[in-house]
Every structure is written in structure tokens, then in C-alpha cells.
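For this depiction, one protein chain was excluded, whereas all remaining protein chains were kept in their positions.
By written order: A, B and C. Residues from 1 in each chain.
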């Protein structure tokens, strides 16, 4: 039977505040049993010691446990992305899939998968790339999406802590890095390469034993990866446009070449019919805009369009925090919204210093 | 004799890097004796312990000392603004005024003034407001600008340190605050009210003994104030369009109501002929864009367009740092540049959460 | 029937890691039903947006819920103190009270109480002081302690968030401050004055309508207060030496006049028989040392023994974070341990720049 994807964007007063989800269930706008994934921007630092992600997961589990059948809880992907720098607004994105008797596709399709637990010494190495590629393929299969139909792959991946590093060393295995913050970038990069492999965006021979040895010119155009201390495997959600799905939602995507390269995103928003005469999303478009997923990072050469930036030499604020707040401003200017899922660290996700963007919107004809 | 204003935007590899100024002098593009003011975005935290501003001043003094006559050094306003969050690029803006035999105004006019040293206990109080108002009037007189012709007033104002607070207390005087970071906001707010008073934007009876008691609905629309530990008085630079000045430069201004309210700025850029069909500054416009001066701040109610932001509850990153990086993204998206003079803390500078913006550009006809 | 106090100090791998508690229960070393309070040092920033405290509470509630009778959960005080700067080690302190047929006091006695929810506009005002004083009296009564027998009062108190401030303003009530970080200090100060009042350390007329108006020369000598976003009332735990309690544990206390004033603490440790010939806690003493509770803060005059410190002018790191790491080093040098409950912000808790310390230890004769 055809399926229909639903996406709710809900506010969050704190990382453990699920009141807006409860209200949606009470109002009949959300069927807990249909939930495939929950994304959230939480207000931590988005780095190693960001426990707002774990707190969000605690709250979600406690919320869903009494509402879904035994065993179903583990199948809900919970992708917490820390960091709401600049004016970013913490929020939940609840993705559901419901049976739909009368298909009218193509429409937004959603699939999800989980990989096995990753050994600490495999992080940032070929084994991680291949594990994620297999997971992406499984999620595509679940959604019935072919590689060319995929608009975005969202991956939540693990990181190394002092304890995990010590555990690997105790077994005589050397991790790819002993720097916990750096492990986040390696994990994101490996995940993105895995998605790119599954989507056919890179050739298998591009992948090397160490992800750090893969040139940044090789990247995924439709994947955002986010690392967190709260999991040891990968949670993968694939989204695309499928003739087998129906409903009012559409998804489109773009690639920014740097943090202020909004023209491709403006074109994407225009294709979705969201922009007004001045090129910015107008009031009507804002009502139909459901979600913006984007990656942000500081370019490795220390430059934006030839001008020096200072994100990589600031020892007080992590470069990922700088990048999130900056890209939030750029996309906020364009969309007039601040509840954007801007995630930091775009290694192998778009070109160096840039990043992929996905936009989910209701189609014009479908809104009263 | 009529005057002509010149503005050079020059890169900076570090807060004490004046190589680009030296190159401009060597190439005959900069006459040290004509310099009225130097603005700089330096890469510190922009808060109390930002010593990049002092380092910039040290370097500028050492650079200009052998190039200008005895006594002239003190007349160059040096307005260092710390904080290049997000992708902001550290840079110098060198403002000069040269004699011009054949006036063809109106054109950009520049005047500057310095106030007497401010006693620590006067910071954030009526005495500071009135001192700045007098300074703004003096700078307008120097430039030959009337209040209605002024587009922007840039003020560099002092802050309180533990030592300055102790000094006041030792004399039996209680400062307006004992919180050094908070003193920056009070000083900026008092300075802005002073400018607003001189420009006729607020009525004198609005001012209260304590600046903290003045409602945020009272604000300057054409003033940016920046606090720093490196001075104890105020440096004031006034810019506007005057029929008595000539040359290719024009200045215009706008007010953002929040950090992503770019429409008024887009309109300002369009009036200056800098934008292309899509509403963004195009390549030709980018060549004629000389400087963007803007203020950024987190709104006091914790909201951007009804959505919660977390800038005021983040105890790791100061709200001013968040706001600068965010507004930098918004204005960078619009202009395609990152060497923007975005300064944090906009108390009484534009509406709460928003801020004034000024744009200096070469007129279309004047560029080959 | 007489009671016996037990205190377990247990490691914590993350703020939600209760494995060590589970192991203690499994080993019969911890009776969940006897737990009066759980203290924890968690690894957040200890400031406004420290969600590690909330995460710790989530984990504790989930842990204890199936182990204690309905209603008993709410009676366990959960005092999470964020911030493990320097070498501080995150840990749990589990305080229990068990029936003891044969009393051999005096020994450590423990009582706890909770106040009503505090209105945001009462924070930092007389109403908060009086509410805490009443709570301390209730906790003393529960433990059977007289004021002179009390060694330490631990208070967990609320803070203001942007949302709580807005809520008060919406009701037409102005909070004592609109600065969320500053609200933590006011709340701690009011709580300490409340404890001092209940212990007879200050006279009632010392208290003023605004806590900010009470001079810092008025302070509690036996109270540590810690503010957190995770509660809206106060959790109060009182500890002392009572003839009505028995068991091997003793508690003693000291007051440091600044962050390196370890001599009074060394004397306290010596009174408990924990120090060796060199004046430091020796190996035998380390085994008997159960818990160290201390408060740390930056002195308001910016000096330590006449030498300038920079904790109050550092806009990158909160002064409370500096102070915790610094005092941790001082007490770590003395005790040879890093799992110390050093809490930041000692407003009205000891003299300005100093703070109270409590030490719990097993008595020499009681250790095999």
C-alpha cells in the first residue's frame, strides 16, 4: 500500500521539553505509532561534552515508551544535533510515515536504518564508511527510493571519548585519533563518504583505509552527518521524492559552496514556489516551509572568497559553533525563520567550507 | 575649500598587521596626513578582556607616528571593534578627508571629535549621555553636517574594569554597575542615547539619571557604539551626505528590526545601485561596495519573530559574540562579502534585537 | 529509635551514568529506601545552560522509581552541582539514614526539606531568604539537630531563565534582575542568608528587601548553595553532629578566607585525624576521607591577597568556572583527591572571595 510522509516542526523550551509533542498527540496531529524519526536541534555546544543530545533522547524515550508497542521504540531514529548558535531556535522535527490508500505521488518518502555498533578503532576508517553505506542502502530499500531519487541522507554517528579511546588501547588497538573533538570530524566525514558511496556520488576506489587520507574534493552532495556521545552505532534517515509515496510534502536540495553562498538555496526555494518578488521567502512561502536541513563548516584554508576568517584559530569557540551561527544568519535572512536544522562540521559533505541543504515544503496547491 | 572623503578597506593578517596600510602609503593611495579615522574589526572576543583592540591601537600609533606631524596623531580617531565571529574577516577601514578644489557634492562627509575622559561613576549615567551628545555636535560642526544629513555616528566608548571600579569606590563613588561585562552595554547605550539626542531622534526628557531606566523603545537610528578597555574617553566619527563635500562616495542607511531583517538593507543597497536581479549584491555592485557598518544584538525577550533563541542563556559564549556571527551571516548572504564592520551590543541602537546599518559605496557613474 | 547516617562516594562516567549506584544496590551496600539525598558533581559549565544537572536528575529518577515506594521518590533531595573544572572528578554522593537499635553518638546526622515553588520575582529578595530559612529549620527538625550542632547546609536553589523572566513581566512583576547568569548569584546569596538566619549566624535585621543590598560582610559560615535550571523550589539538606545519631561518620567544617587559604581546612582535616607529618592527608587518611564539600568564588575586589586576578574580567570563561578549578587545585593538593564537591559562587557563603568547607570522614577507631 502507498505511504504518506508527515513532518511536524515543534518548539522546544529545553532539551527535555516534549510538551509540544504531547500536545500534538492530544490534538490528533501526531500518531506515535507512525513516527519513523525525530530530529532535534538542541541548545548544547554541539561538541564532545554536549549532553543536551543525551537529555533529548532520554526525554523522547520516556515520552514514546508508553505510547508505542514493545520493540517499536528502538525503531524510531532519534537524531539530536547540538548547537543553536546565533539566533537558531531549538526545535523538534517529527517524521512519520502513514498508510495511504490512494497514492498521488511523487511525494516525500522516508526510510530509516541503524548500523551495528562501531568499534572505537574503526571510527574514521574504511570500516565505518562501509558500515554507513550498507545502512544507507537499507534505509533506501525501506523507503523504496532509488539513489537518483534521494534528496538527503541524515546520519547520526558516534564519537570517541577518553573512555572509548582507553578501551580500544586496552585491547591493543590504536584509534584513528586520540583527540576527542577531532574524532567528531572523522566520524562525520566517514559517514558522509558512506552515504556518497551508496548514492553513487563517489567511486569505491576513492575510499582509503584512513578517512583523513581522502581528499576533500570527494564529497557527498546530499548528506548531513552529525556526531554525538549518546550513541555507539549510526542512525540513518533517507529522504527523497518517490512515485510510491503521496501527500502534500515535497523535498528539494542544493549545495552551498561557502557559508554565504545562498543563491543555490534561493533557487531551490524558488523551485518549491516559496519565494516572493525580492528573492526572499515571503509570508505565504513561510507558511508552507516545513523544514530546512543544512550543514555548516569553516573552510580549511582559512578563507571565505579570498578573505581571511578566524574560525579555525579561535581557541575559545569551536569552529563548528562559529559556522553554525554564521550559516544560520545566511539561511535565516533568506527564509525569515530561525528554526532551521543547521548542523556543524561538513567534512566530505559538500565542498570544503560549504555544505548541502535540503528543504521540505508543502506544495502550493495543497495549502488552503 | 570643499573637501573630499576617501575610504580604504584593507586586509589585516593580525591585529597588529599594518602592512596593507604601509603598502597603500607606498603606492600613493593613502596620504597619512589626511587620515581622519581608522576603524577596524579585530579578532578578539569583543568583550571586556579583548586586548586585540589595544594591540591594533599600538600598531596604528607606531605606524602613523613617523608619518604625521607632532600632535596630529591624537586627532586620528581609532575605533577598534573586537569580534569577527562566524566568517567575519578582520580588516581596516581608513577614512580620510582631502582638500578638493572643485566641489561636486553632495557626497560623503566625515567629521570627528573626542570627549573629555569619563569618570567611572559617570558611565551609564546622564553625564555620559550629555558628554557624547556634545561630542557628536562637535563632530557634525567639523564636517559641516546638519542633523538631517547624518547617516551614521560611530562611537568608541569606555568600559569598567575591576581596577576602575575599585578606583571609584575608593573615592566613595558607586559605579552604575560592578559587573564589567554589563558596563559595556551601559556605556554603549549611553553613547547611543547621546547621539540620538544630538541628532534630534529623541527628546531630552527621555534621558534619565540611570541609562538602565530608559526604555528600549527609545533608540538611535543612525548610531553604532562599541566599548573597549583601551580608552577612557569617547572617540566619535560622524558620517553623512553633505553638499559641501564632493567625490565618488555616497552613504545610505537602514534599520534592521531583528538579526535577519535584511529587507531594509536590501532596499538601501538597491538605492545605491548595488543589487542585481535576484535582490543580492552582484559582482559589479560588490566592486563598488566600500563599507558596511552594522550593529547586532540578542533581543532581550529571548525571541526572534516569536521563536526562542538561546543567546542570552548561553554561559559559554557571550550574547554579543553570537549576535555578531549571526548578523554577519545575514549581511554576508546579501552582499557576498565578509569584511563587514558588524559590531555587537546594540543597546538603544535600533529596536531591541535589531540595529542600524550604514553602507558606503562608490556611485555607479564614478566607476570606470 | 536512633539513626545512623551513611555516605557513599561513587564514580560517574557521564551525568546519566548510574551504574555505580546499581552496583552498590546489587552488592547490598546501598538500600534505596534509606536514601535521603543524592549530591553530584556533574561535568557541565555550572552556569545557566548547564543541562548535565537535569540529565543527572532524569537518570536518578529513572533509577530510583522502581526501587522505592510510590511518593518516596519526591522525598529524595537531588542536589546536582555542575562544573568539574581543573581536575575535578564527576561523582555521586549518596546520603542515607538507617534505623540503628544501639545508639553510640554523637555522629553525623542528616535531615532534608523542600520549600514551596519560588515565584520568579521573589528570587534574590527577602521572600526567598525567609523561605529558605523556614526550609532549613524544617530540615534541622527532621534530623533532630540544634543550630549549634549543624556543620553544613547544602541548598539547591532555582535561577531565572528568559522564559521565567518573561512570565513574571507578563504578570506585571519585575524580577530582581533580567540577567540570567546574574540571577544564579542572587539566588545563591539569598539561600545562604536564609541558612545563616536559621543557624543564628546573622541577625534578622541584616536582611533587606533586595539581597543585592546586603553587604558581603554578612555571610553564612556553614552553608553552600548551588543554583540550577532544573528546579523551581529549593532542596535543602542539613548535616551536623548529633548525640541522637550513631555510626562511624563524623563531620567537621572550616572557612577559607580566599581560594588558597588552606590552613583552616588543614586544621579541620587534622582534627579528624586524616593528616600525616607533612600536613597533607596521607594514605591512611585518604581511605577514611568520605566527602569534601566546598564553595569557591572570585573575590569582588579583583584581588587575592593584594595581587590582581582576572576571573571577573574574563569574558570567555565564567568566574565561577575559574574559581572551581582553582579551589579544586588547592584542596586537591591538601587531600590528594579530585572527587571533591567544589561548587562555584559563594555569595554570602563565607567572606568575599573565600568560602565554607565541610569534611565528612570515618573516625579513626572505626576503620579496620
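Just so it is clear, contacts are C-beta pairs under 8 Å (C-beta built on N, C-alpha and C of every residue); 3 or more make two chains touch, one makes a residue touch a chain.
Computed from a prediction, not measured in an experiment: that's the story for all the values here.
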| item | value |
| --- | --- |
| Option from B:44, B:111, B:124 or B:325 whose C-beta touches the chain left out | B:44 |
| Touching residue (missing chain; options C:23, C:65, C:141 or C:263) | C:263 |
| Candidate in contact with the missing chain, chosen from C:105, C:144 or C:279 | C:279 |
| Contacts of subunit C with the absent chain, listed as residue ranges | 11, 13, 43, 45, 84-91, 258-260, 262-263, 266, 278-280, 298, 304-305, 307-311, 313-314, 316-317, 321-323, 325-334, 336-339 |
| Subunit A residues touching the omitted chain (full complex) | 45, 47-50, 161-163, 165-166, 178-182, 300-302, 308, 310, 312-316, 318 |
| Residue ranges of subunit B at the interface with the undisplayed chain | 13-16, 43-44, 49, 51-52, 54-55, 58-59, 62, 163, 229, 316 |
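One rule holds for everything that comes next: only the chains that are shown with their structure count from here on.
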| item | value |
| --- | --- |
| Centroid spacing, where centroids are CA-atom means, of subunit A and subunit B in whole angstrom | 38 |
| Multi-chain contact residues (two or more partners), subunit B | 45, 308, 310, 313-314, 316 |
